[in-house]
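Only one structure is covered here, and it is reproduced in the block below.
Here the complex is missing a single protein chain, while all its other protein chains stay put.
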Amino acid sequence: MTAEIILFWLFAFLTCAGAIMVAASQNVVRMAFSLVLTLGSTAVLFLLLGADFVGATQLLVYVGGTLVLLVFGVMLTATGPFTRIKSSPADAILSGLIGVVFLFIVASTVTAVNWDGENGIDQKIAMGAHAKAVEGGFNPTQQGNTTRPLGLSFLSLRADRDLKLDLPKESSAETNTAPVVPGVSVVMPGVMPPPKSPVPLSTGYLLPFEIVSVHLLVVLVGAAYLARTKRRATT
Amino acid sequence: MESLGNKLSTLLAIAWLLPLFGFVVEVFAMSWPNANRKSKAAAYFAIFCIGFGFVCSSIAFYEWGEGTDWAAFKAVDHGHSEVANAAEHGEHAATGHDDHEHKAATHETPKRTVFSGTFYNLAQFGNLKLSLDYYIDSLTLAMFVMVTLIATCIHIFATGYMAEELVDDYVDHQVHTHDGGHFHRPGRFYKFFSYMSLFCFAMLGLVLAGNIFQVFIFWELVGICSYLLIGFYVERHSASTAANKAFIVNRVGDFGFIIGLMILWTSFGTFSFDDQHEVDGNVNKVTAGLFTMVRGHDGHLDRSSDGQTVLLKNEQDVNGEWHVRKESDPGRKTITYTLLIVAGLGVFGGCVGKSAQFPLQTWLPDAMEGPTPVSALVHSATMVAAGVYLAGRFYPMFVPEVLLTIAYVGCITAFVGATIAIVATDIKKVLAYSTISQLGYMMLGLGVGGWGAGLFHLVTHACFKSLMFLCSGSVIAGCHHEQEMTKMGGLLRKMPITALTMLVGVMAIAGLAIPGTSIAFSGYHSKDAILATALAYTKLNPIHFLLFLVPLLTAGITSFYMFRLWFYTFLGKPRDQHLHEHVHESPWEMTGPLLLLAVLAAGCAIGGEDGKLFKMLTFSEPVGVGQGVDGAAAHTVSLPGHAAIHASHSTAGSAALLAAFIGMSISYLVYGKGVINPADIKRQAASVHAFLANKWGFDDLYDVMFVKPAHVVAKFAAAIDKFVFDEILHTFVRMGIAVSKWDRKFDEGVIDGIVNLMGNSTYSLGISLRNVQTGKIRQYVTFIAVSVVTLFVLLFALYPKG
Amino acid sequence: MNEIGLLVQRLLDETTKTSVGLFVPELVLSGTIVAMLLCRILPLLWRVPAQWIALLGAFTAFAWTLCQFDQLVGGTLHATPIFTGLLMFDQFATFFRMFLCLFLILTITLTVLSGIPDREDAPDFYTLLLGATLGMMIMASANHLLMVFLGVEMASVPSYAMVGFLKGRKKSSEAALKYVVYGAGAAGVMLYGISLLAGLTGTGSLPEIGHRLSLIVSQGAGISDPIVRTIVLASLMVLVGLAFKLSVFPFHFWCPDVFEGAAAEVAGFLSVASKAGAFALLVRFGLAFSGGSAAVSEIAFALGIGIGVLAAATATFGNLSAYGQTNIKRMLAYSTIAHAGYMLMAVSALMVMKFSKHGGAESTAVTLSCIEGLIYYLFVYLFMNLGAFAIVALVRNQIFSEEIEDYNGLATQCPLLCFGMALCIFSLIGLPPMGGFFAKLVIFASVFKATSVHWAMWFVLGAGAINTVFGLFYYIRILKAMYLKPRPDGARKVSYDLMPVGLFVLMICLPTLGLGVLPARFAETFNNVASVLLTGR
Partner (left out) sequence: MQPTPDKFLFISAVLFVCGVVCMTTKRNGIGILMGVELVLNAANLNFITFSRFTPLGLDGQVFSLFVIVLAAAEAAVALAIALNFYNNHLTIDVDRGDELHG
């Protein structure tokens, strides 16, 4: 029983308990608190999974930003006692039942899959697709330090795939036989292929990164419009 | 020939498009802000459009005759010189049928002359080509002339009939407002004529159409026009309900039509009736049309050895003959026999809806809610006949099994319609049921293999039925919108022209003729043709003997109720004195068309099967019909050829005439004398019995017959006749009333019930579905979860387990 | 590190030389958004009305996509993945981008005519409108699971705000809340599905999915195999997100409420644009299963059947529920649900034919006609539905009501608007020779062909046919009210300027007829789009 395992169980428990409290509680302030607990614990789980940057972001954006937003919402709308808006027990029981069935379906389906290990999905794909991540997932041994790989991945420089391998040698043999990498796999027959390149580019995330900025701008304009009071035309 | 085709298509296209132009102009004039509601300009314009269309059609007809050297009319006796031919022809007409002529008619089927082509290419989706084509043969021309002529008459009539709409403030006495007053609205004179123009356009387009898909488009369009026109008095609840009913019932039929279309498309890859000529570069490409593929040049189906598959002829050799492609050829097309039956039944389903055939006939009587000119044009002469027209046009695609269905449907319809007409008292309803019955006749005629006979009756029926509807319109207008015959009576003196023209129509539909001569009303000829075919059919297929007996019986009933209508309305004493005092003859613009149509109704079929009209129609008879089909070879039923039909003519003709006379006489006895109160007949058959027995001295008759037979030998035979006749009369009346009542019950109870049930249940289902939409956001979200779970479980349950 | 330098160099090349050039229409829209915000900030530009900027941007984007499409068809441009495979640039995507830009132009014009955002709020409104369109364009060209989610979110979130745009009204705010909650829930479920799918395949690239899945699904594995089960669950969850956008039964609940609460202009926009984007995405997602083994095809086949059943249910539900409605916007909302059902039938037929075991040359032709039918339907739907909503908006400006009974006798007062409405409604019903009829015909014909593969498609076809009858009843009520009922005394007089308004109405409504009467040119184009998507030629 390593410390890692203990931490996992502890935060797994906290995550689930928080989530259940969010669902079960009738008091919106308690819900908010439980949500902080859940999201925070999830951030720790992220860290345990070796995603330190995402974990940190989770803490910053989610717990620090989104939740504060929600708490503001709670405060702005809390005019009367919260008891007034409680859901009826019948609703709760019904939803609970649906939830249990749903949980059974999702959990029993998802956890039954052999995700890694012997003859697991990772092996099958890694072998069949000639994926370059021989060891399956990303960052299995070296904990943390994901910031740089993440940053590079936006430029389609993939620490988990491209940079580990001897690129030119392998690619020249592979690209023609197994067109698996997105950039080239969908070359249309009868259409002029793009200029031949030694290595196919891995998926880079520059575009969504930029596009999201436009999205945020639009969304903020919308939110601002809705939140502000209508200015009266001065005539 | 090429230039003739162009000439014809141009002329007919003008006749076809003019009403559309009229419609557009009238609609725009109508929406003009300062339009004068009291002007008859719209009517005149509409008359001009359709009248000019008639002129164009007539010219086209003439051109066609000249172009084909009037081959249609002299095709029977070829080999003789033209003069001799004409003389002999006249002789034949005078002396009736003789064997020599029959042979000539059967062995030398005149070659069809069809002009087809494309006006405009609409689109091509994959191999599905949609275009505006034309298909012109003598049937098209006959229909064009008939439709435009009758429509012109009816338009003129309507200028008088609809004149009361020429006001800014029309008071609808049949609609009551909440405060007990009558409903006021602006007059709709313009609207009426614009709808009528649109209808003419659609109807002519339907007739001119060169592919089945185009037919479908105009089919729908006439449906819409019918909807608009039935619902013309939309404020009346009955009118809007009737309009909805008509539309919905028709859609049920169209459902079958669409299925038929889909099968045709998937199996044949074309909608076109005739072969399509395409110029691809310098090569003339010919692709086979539907008819060619199924029937080829000789009119025979090519079936595989086991009979399950029909081989389609889509390869043309150098002689222009079409052949089935070899088995190895990738272009070889086949269709399973069953699928061909289904396709035929599907298309016929559309005809059932449009032509108000059993079991979809219920909408037509209700459709009488529209103004009477509409009933005359749309719901008797043209649109409802479109189903028959399509069945005739599509004839080569029907296999004998489908034809058998058509025959039975027609037979049932004819009988049902006729029996109900006996008890109807609304003058227009009687005519409506009669229309149903007559349409059933036409279908029957087609179904038993009488292609020419069915369409012949279509044309003659259009003439006399439109006449009768217009007469009824004249009566209704004269009686200030009273339609119940029970309130009429004795109108003969008040409105003589209407009464006499109506009598012509009645005699025509009853099929009266002077025995032994060739002087006969049009209905006699056409009905005779149908019955002869039916008789020949039952001779070949004895098991289907009902297909002859029932129509024969129906012929008698037809005569009975039509004369009943006439006697009821025009003879006897006025039943409603107040009404009677105000009755007046209609103005000239209404009586004029009546006179013209009366001439047509009496004489349009002169000469019968040797007459010009029949010859013209049969000129485009599909190849192979004339020879008939031998049932033993491939099909379950046989179809009679021309020879067999001719052989049955005299028998069928005299039987039909006898039936008509019997019907007329009964009618005269019951209603003509005006001494029997028809209400009593309605009450119960027993009282009718007693009543009749007393009144006409039947007791004395018994006495005479049994006590003093020797005294009156001369009277004896007549007395026997009368006695038998009387018995039959009683039974008839009793049975007739029982059947009609049952029919009506079935009609109103079951079929209406089903239609209403469907309407109501879908409506209430719709309303109850609203309850699902609770407006509660939490329940919506719950539904997401529940749905995901349910869908997953469903997939889980139905997916193969592996 | 030499390789890294090389990679960066190539990335730069790929991005700047190919991708950005093909991405210009989206960039133009982004630029327009920024320009509108600048307008508010810079005093010099205060006087420039936002709608003209938006219109200019939309026009530029439309012209650009039009050029791109023309070049694609002409062969000067070639279908290619862009931005390292995140987006796909091909005929299909470009057609939809063009479609969306055209629709954007029409919507902006409509809002200008009906004046729904006043001058004060115009920049905000058009920012949201353009932002949503941007998202839909990304949906249309998404080639990667991340872009799928991003596109859906980008299209949805501004829409939420647009629905609540009439923020002083109770109904509007209620509709917006319902929309946002329902949308967020659906998006969450979809994201969960995406995560499972990405985990299973180890990639986000859509064209890869079929291939990758066939690596992990063993031959002949049924639903008892956990992997198959997970794939089915994941696909189902992704489909939920799309079904929400398409308002497919049973994920349609938001639709009537939202459309009733939102302004008619917004409802018109959402009913067409958002559906177009979602259908493009659905087709791409469905085709993502191609190229896999027989076992994968079997899963996709089952999904296709499932979609078909949902389509039948959707059409039926939409039509039946519309019966009892009194609010015209709500009725039209149900009608859009029904139409989504018809279009979904095409997708179902596509998947069934594409993934059936007995595929062949015949099935390729049918899959082509499925896509053709879908595109054609959407194209007609653009005009007929926008036309209906536009007229509702224009009439609302006059009579201040959206109840059907207040439409009584309108035909006497504004024949042109009513004529336009009649055209749209005839087309919505699917009467020949309107475009709606032919579109339905093509779709039904494809479904009919699909019946040869699986009997369940008969059910779908039957439902489709019956629904054309169901649809009649409620559409006709509108016509009846306008044309046949008398205008009640004292009803508000309707008047409008013939020049811009009447012209606009004609411009929108006449194509419904035009598409029916001369669809030949379009059919050719649609065929091209479909064949490039399916066969690469």
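Labels for the chains are A, B and C, by order of writing; each one numbers its residues from 1.
The rule is simple: a contact is a pair of C-beta atoms (placed from the backbone, for glycine too) under 8 Å apart; a residue touches a chain by one contact, two chains touch by 3 or more.
Everything quoted here is computed from the prediction, not taken from an experiment.
**Q** Among the chains included here, which ones are touched by the excluded chain in the whole complex?
**A** Result: the unshown chain touches A, B, C.
**Q** Which of C:157, C:481, C:509 or C:532 sits in contact with the chain that's absent?
**A** Per the contact definition at the top, the residue touching the missing chain is C:157.
**Q** Looking at the full complex, which residue from B:175, B:546, B:643 or B:785 touches the chain that isn't shown here?
**A** Checking each option in B:175, B:546, B:643 or B:785, the one touching the absent chain turns out to be B:785.
**Q** Just one of C:195, C:293, C:364 or C:525 touches the chain that is missing; which is it?
**A** Of these options, the touching residue for the absent chain is C:195.
**Q** Pick out which of C:33, C:93, C:175 or C:332 touches the chain that's been left out of the picture.
**A** Among C:33, C:93, C:175 or C:332, only C:175 touches the chain that is not shown.
**Q** Can you work out which residue in C:257, C:298, C:372 or C:406 touches the chain that's missing from view?
**A** C:257
**Q** In terms of residues, what is the contact footprint of the unshown chain on chain A?
**A** Output for chain A: 2, 4-5, 8, 12, 15-16, 19-20, 22-23, 28, 31-32, 35, 38-39, 42, 45-46, 48-51, 53-54, 57-58, 61-62, 65-67, 69-70, 72-74, 76-77, 79-80, 82, 84-87, 91-92, 95-96, 98-99, 102-103, 106-107, 110-111, 113, 115-117, 121-122, 125-126, 129, 131, 133, 136-140, 146, 149-150, 153-154, 158-161, 203, 205, 208, 212, 215-216, 219-220, 222-224, 226-227.
**Q** Applying the definition given at the start, please give the residues of chain B touching the unseen chain.
**A** Chain B touches the missing chain through residues 770-771, 773-778, 781-782, 784-785.
**Q** Give me the chain C residues in contact with the hidden chain, please.
**A** Chain C touches the chain not shown through residues 145-146, 149-150, 153, 157, 160-161, 164, 167-171, 173-178, 180-181, 184-185, 187-189, 191-192, 194-196, 198-204, 256-257, 260-261, 324-325, 330.
Going forward, only the chains that are shown with their structure count from here on.
**Q** From the centre of chain B, which chain's CA centre is farthest?
**A** A
**Q** Averaging the CA atoms per chain, pick out the one whose centre lands closest to the mean of every protein CA shown.
**A** C
**Q** Would you kindly tell me how far, in whole Å, the mean C-alpha position of chain C lies from that of chain A?
**A** Going by mean C-alpha positions, chain A sits 27 Å from chain C.
**Q** Would you mind pulling out the distance in Å between where the CA atoms of chain A average out and where those of chain B do?
**A** About 70 Å, centre to centre.
**Q** Take the average of all CA coordinates in chain B, do the same for chain C, and state the distance between these two points in whole angstrom.
**A** 45
**Q** Among all residues of chain C, which ones touch two or more of the remaining chains?
**A** Residues 229, 233 of chain C each touch two or more of the other chains.
**Q** Which residues belonging to chain A are in contact with no fewer than two other chains?
**A** Residues 105.
**Q** Mind listing the chain C positions that touch chain B in their complex?
**A** Residues in contact with chain B: 177-178, 181-182, 185-186, 189, 220-225, 228-229, 232-233, 236-237, 240, 244, 250-251, 253-254, 256-257, 298, 302, 306, 317, 319-325, 365, 368-369, 372-373, 376, 415, 431-433, 438, 442, 444-445, 448-449, 465-466, 468-470, 472-473, 476, 480, 484-486, 517-520, 522-524, 527.
**Q** Which stretch or stretches of chain C touch chain A in the complex?
**A** 3-4, 6-8, 10-11, 14-15, 18-19, 23, 26, 30, 33-34, 37, 78-81, 83-88, 90, 118, 120-121, 124, 127-128, 130-132, 134-135, 138, 143-144, 146-147, 150, 153-154, 157-158, 160-162, 164-165, 167-168, 176, 196, 199-205, 207-208, 211-212, 215-216, 226-227, 229-230, 233, 532, 536-537
**Q** Would you tell me which residues of chain A are touching chain B in their complex?
**A** My answer: residues 87, 91, 94-95, 98-99, 101-102, 105.
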